[in-house]
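Note that one protein chain is taken out, while the other chains of the complex remain in position.
So that you can tell them apart, the chains are marked A, B, C and D in the order they are listed, and the count of residues begins at 1 in each.
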Amino acid sequence: MKKLLLFAVLAAMFVFAGCSQKPKEEAKPAEAPAAEAAAPAATGDVIKIGVAGAHSGDLASYGLPSVKAAEFVVKSINDKGGLLGKKVELVVVDDVCKPEVAVSSANKLVSEHVVAVLGHICSGATKAAMGTYLAAKIPVMSPSATSPELTKSGEYPNFFRTIAPDDSQARLEIDYITNVLKLKKIAIIHDKGDYGKGLAEFAKGFAEADKKLEIVLYEGITPGAVDYSAIVQKIKQSGAEAVLYGGYHPEAAKIVTLLAKKKMNVKFVSDDGVKDDTFIKVAGQYAEGVYATGPKDVSKNPLAIEATKKHKDAYGEDPGAFYLNAYTAMLAITNAIEKAGSTDYDKLTNALRTEDVETPIGKIKFDEKGDAIGAEFSVYQVKNGVYVEVQ
Amino acid sequence: MDYFLELFLGGLTRGSIYALIALGYTMVYGIVQLINFAHGEIYMIGAFTALIIASVLTILGLNSIAILVIATAAAIVYSSAYGYTVEKIAYKPLRNAPRLSPLISAIGMSIFLQNYVLLAQTSDFLPFPRLIPEFAFMEPVSHIFSSAELVIVSTTMIVMVLLTLFIKFTNIGKAMRATAQDKTMALLIGIDVDRVISVTFIIGSSLAALGGVLIANHIGQINFYIGFIAGIKAFTAAVLGGIGSIPGAVLGALILGWTESFATGYVSSDYEDVFAFALLVLILIFRPAGLLGKAETKKV
Amino acid sequence: MLEISNINAFYGNIQALHNVSINIKQGEIITLIGANGAGKTTTLMSISGIVNPKSGEIRFNGEVISGKKPDKIVQMGLAHVPEGRHIFPYLTVMENLDLGAYLRKDKENVKKDLEHVFDLFPRLRERKNQQGGTLSGGEQQMLAISRALMARPKMLLLDEPSLGLAPLIVKQIFDIIKRINQEDGTTIFLVEQNANLALKVAHRGYVMENGHITLEDDAQKLLVNEEVKKAYLGI
Amino acid sequence: MENILEVKGLTMDFGGLRAVDSVDLYVKPKEIVALIGPNGAGKTTFFNCVTGIYTPTKGDILVSSNNGSAVRINGFKPNRVTERGLGRTFQNIRLFPNMTVLENVMIGKHCRLSAKIFGALFRDKKTRAEELKAAQECYTILEKLGLEKACDELASNLPYGDQRKLEIARALATEPKMLLLDEPAAGMNPQETVELTHLIRRIRDTEQIAILLIEHDMKLVMNLSERIYVMDHGQKIADGTPMEIRNNPEVIKAYLGEDIDA
Partner (left out) sequence: MAQEILKSLKAALWFMFLTFPIMVIKVNTVYKTIEWRWMNMIFIGVGIFVGSFIWRWLLNRKDRPVAKKDFVPVSTRVQAYLAENPMAKRALQGVLLAALLCFPIFMDAYQINIFTVALMYIVLGLGLNIVVGLAGLLDLGYVAFYAVGAYTYALLNTTFGLSFWLVLPIGGALAAIFGILLGFPVLRLRGDYLAIVTLGFGEIIRLVLENWNDFSHGPSGIAGIDKPDFFGLELNLNQMTDAIYYMMVAFTIITIFFVGRLQNSRIGRAWLALREDEIACQAMGVGRTRTKLMAFALGATWAGLMGVVFAAKTTFINPASFTFLESAIILSIVVLGGMGSIPGVILGALIMILLPEYMRSFSEYRMIVFGGAMVLMMVFRPQGLVSNFRRKYSFHGVDERLGG
């Protein structure tokens, strides 16, 4: 019987191993018409584009919207006959936002011969994977990896992104506090995470360089902790007039709620991770008056309206985080392939840098380092339960 | 002084929540010598059940006190049911297995339950409805101690007293103590040990559920992952106090809560967890059985 | 009253009992003697359901009890005082005794039995609020027997009650065992290594060796049996 | 020091309980000495103090070292005590159940070997030679005790009597000057006990080591030992030759009990 069990486990392993060797089946986008999927497309007949990011685990909510965005774009392209006369196919890989898994995922995409990659979602995972893509000469476009290092270091010429880097956000926040809110003392709080702490570091640097703001508190909190009242007391004690928070909305909502409950009158300024409707839903009345930076308002952009509508029609709810950025990235990639008339790396990157493309976040192209020209941030404030652009 | 008091009260709240979860760890450990890693998940499931039931009832338009009561009751019932089932599936068949096996099984269960909730519900944070009303009499002090915090602390205290009385005076409480001290003998005097173990899991899970509802209400949001950190912290508290000891768990939890609160307040929240774990390591080095744990006498 | 027929029990892959058969009639004191590791304790554990014999059958008052859960067996009137006493060390003497009556619902009679037990062992009355673990060895043995009596058993299984006790205390305890048998009419199954002592109080005896029953006879006859003398009395 | 072991005024308290109360004892080279007394008299505690498992509250434990001088070993860790030449067995057998018989004995050899990590990893010539020698010596010990056939069995699969013997073999492998046996005959049947008596005597004769044993089997004790110490309630109540002890009224009263005529 023990033999049987052992055998079963081993057999199961081989079955799984077998499955994975037929990646075409797993990789086909859910929306693709059945006829297409059935057609045994030789590599020459399709253009494969990779989509990588966290699709499971606790960060899945940041990664899954990009898959949906990519699927919508690809569907509309294929409906119109494809790119360069070929169908576009997505290869979706999950990196759970872990560097080591990201490397495996990148390897998988490389061995699938993708021509470009939409992803990854987290900066850390992106950095880990970039080496693999660079060696394989594959352009990568992230909708969400905001670490400035990715573009500014110049180490990753194949990297592009449709979101502005953290430092520009930090700059904007500091300027807003100094010039518009005209406050003097701030507390900088972050979530010890890659994104939040990175942003906080920049904000701290800018504030110290400007010498106009006094940083009375600079500290990290632990995401997922049971209670944040101690740090809130400390903010109160520090006499800060504003809290600049680097991190995501769950913790921000907790802090904002506590600040309000403790009847503290401090401004709360945060980042793109907080400029999320979930934040307002979670924090409810306490969200009122919170400032957050985020990509320029695109609610009037017809492409953005269309993209959002597609999602609502298909899934019955608003799209999640970075959906529009991913949509943009997918449009930019496919547009570049079209314009370059080829999937060749040099031609493709050149097209990305030279050809303007209309996207949900406006008309963009990419600078030498890979940052999107035209993707900028503005400041929003929660008024009557919605984020309103104030600058 | 005010600052100190605020930190003290904050630590008390935090410690109370830890205590509710730590009790489950300590009771289970006392009886089956097992670190029930899935206990944090039971807490999370309690919070989720309360959220789901409360939302449904809100949509149906019940008043908030009724919702609070029903949701809490549902959370307790379901958490207990999960605790009971987890024991039956993942631990009971392993009663006589090598020591590490149930631990691995528990870790597996924890991963399983997290992903179960993730798949069945969502990975997003969900806003938890505010069910505990603001008491008017708390108004003057609400800036340092809110109504929700009062409810948390007082509930914990009441539960603690009830639990102590239960363990001390009821028949099943005595059976629990007997089983913890000598399982064979408990069997020999006719105690249905399996049943006692089930009851232990049920009580521990109920307390965790209560903790889950209270904290979710206080913090205002939950997701499938909240059990992990709370679980680790509560477990640390249980060990700190001396695992297996009920007053130890409460003491350990409060000390942990205060350590974290004061460490954040007077040093830096950057290292809040480092302080917590360092405290644990220190205490165990000087008192290897924890603060109120019974040192085991070596028998040769 | 108790019929053990041909039971075989294993620990892992090692067979501890080989076709063990024992018969005990109502009101008897039966002793099972044998060296350490002979399988005496396993026999008792099989009776009270802690060890499950792989084959064979145990009947108590005509009803099959092998395979039943221990609490059901206790409920039927079998109380077991295990080797090493197994006092709950952090419970008081009173709590230990209370737990002896765990399955009983007749609270009034329990109170009476408590008095009875305190009469048998006045020392326990003096120490009723002390923790079990702080008692001396002899007192613990008294407590262990009393706790079993609190279940008001029809039959008492005693495993090495003399173990580790001073001779004087042993004498006391054996006197009480006799009293319990004579006054309350409780059947007693006594497992002892101290064969001499056990055979003096018992009516009949069984001798066990390496998991087999090798001899069965009246206690008086066993006492003078040369085999037994040589093997177990060290003479 | 002419005695191999000398214990003076040994006292051991557990909390408020005095388990051993200023006991004196000595053992000369190649002597067989027994320590007897009713259960709970403190014999095993005494053993545990001597072998370093407990640190005695008061008193001196002296062991003669190789050059003949006395070394005080109070508070030494058990392994250091073993290195000093005291090997022991346990009352309730404490073998390593999931290791083979030979491996069990080789653990006894541990403190006489010197292989370090380097040797273990690279298995150099010296290490190999040492291992080989150790294995052979252990095998020889097993042969002496008649366990060589079982050498690849797991210790837990041995019959009870052989497990007792294996404990002795393991203790012998530590190359002791003195062997402390804690109830070696417990649980053995009469034949086995007789064999054991011969075995212990043979060990003393061939290995030239002293033996201190705790035992309940009076026949074995009287047969084997040259001197006997009697303990009761933590105190030494008598010592002397078997003859003296047999006739000591104090001993008869305390140990055998007044009306137990076994």
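Observations on the model:
To be clear about the criterion, a contact is a pair of C-beta atoms (placed from the backbone, for glycine too) under 8 Å apart; a residue touches a chain by one contact, two chains touch by 3 or more.
Quantities reported herein were computed from a predicted structural model and do not represent experimental measurements.
When the whole complex is considered, the residue among D:1, D:71, D:111 or D:222 that touches the unshown chain is D:111.
Residue positions on chain D in contact with the hidden chain: 51-53, 77-83, 87-88, 90, 94-100, 102-104, 106-108, 110-113, 115-117, 119-121, 123, 127-128, 131-132, 134-136, 139, 148, 151-152, 154, 170-171, 173-174, in rising order. Taking the whole complex into account, chain A touches the unshown chain at residues 1-3, 5-6, 9, 12-13, 16-17, 19-20, 26, 55-57, 60, 92-94, 97-100, 102-104, 107-108, 110-112, 123-124, 127-128, 131-132, 135-136, 147, 149, 153, 155, 192-194, 197-198, 201, 220, 281, 317.
The chain not shown here touches chain B at positions 29, 33, 35, 45, 48-49, 51-53, 55-56, 58-59, 74, 78, 81-82, 85, 89-90, 93-94, 97-105, 107-121, 126-127, 129, 232, 235-236, 239, 243, 270-271, 273-274, 277-278, 280-281, 284-285, 288-290, 296, 298, 300.
To be clear about the criterion, only the chains that are shown with their structure count from here on.
For this structure, the chains sharing the highest number of C-beta contacts are A-B.
A simple rule picks the central chain: find each chain's mean C-alpha point, then take the one closest to the mean of all protein C-alpha atoms, which gives B. In terms of the distance between Cα centroids, chain B is separated most widely from D.
For this pair, chain A with chain B, the centres built from the Cα atoms lie 35 Å apart. Centre-to-centre separation between chain B and chain D, using Cα means, comes to 49 Å.
Residues of chain A in contact with two or more other chains: none. On chain A, the positions that touch chain B within their shared complex are 56-61, 192, 219-222, 224-227, 229-231, 233-234, 236-237, 249-250, 253-254, 257, 261-264, 278, 281-284, 320. The part of chain B that touches chain A in the complex is made up of residues 3, 6-7, 9-11, 13-14, 17-18, 118, 122-127, 130, 142-144, 146, 149, 215, 218-221, 223-226, 228-230, 233, 260-262, 264-265, 268-270, 272-273.
If you check the complex, the residues on chain B that touch chain C are 171, 174-175, 177-178, 181-182, 184-185, 187-192, 294.
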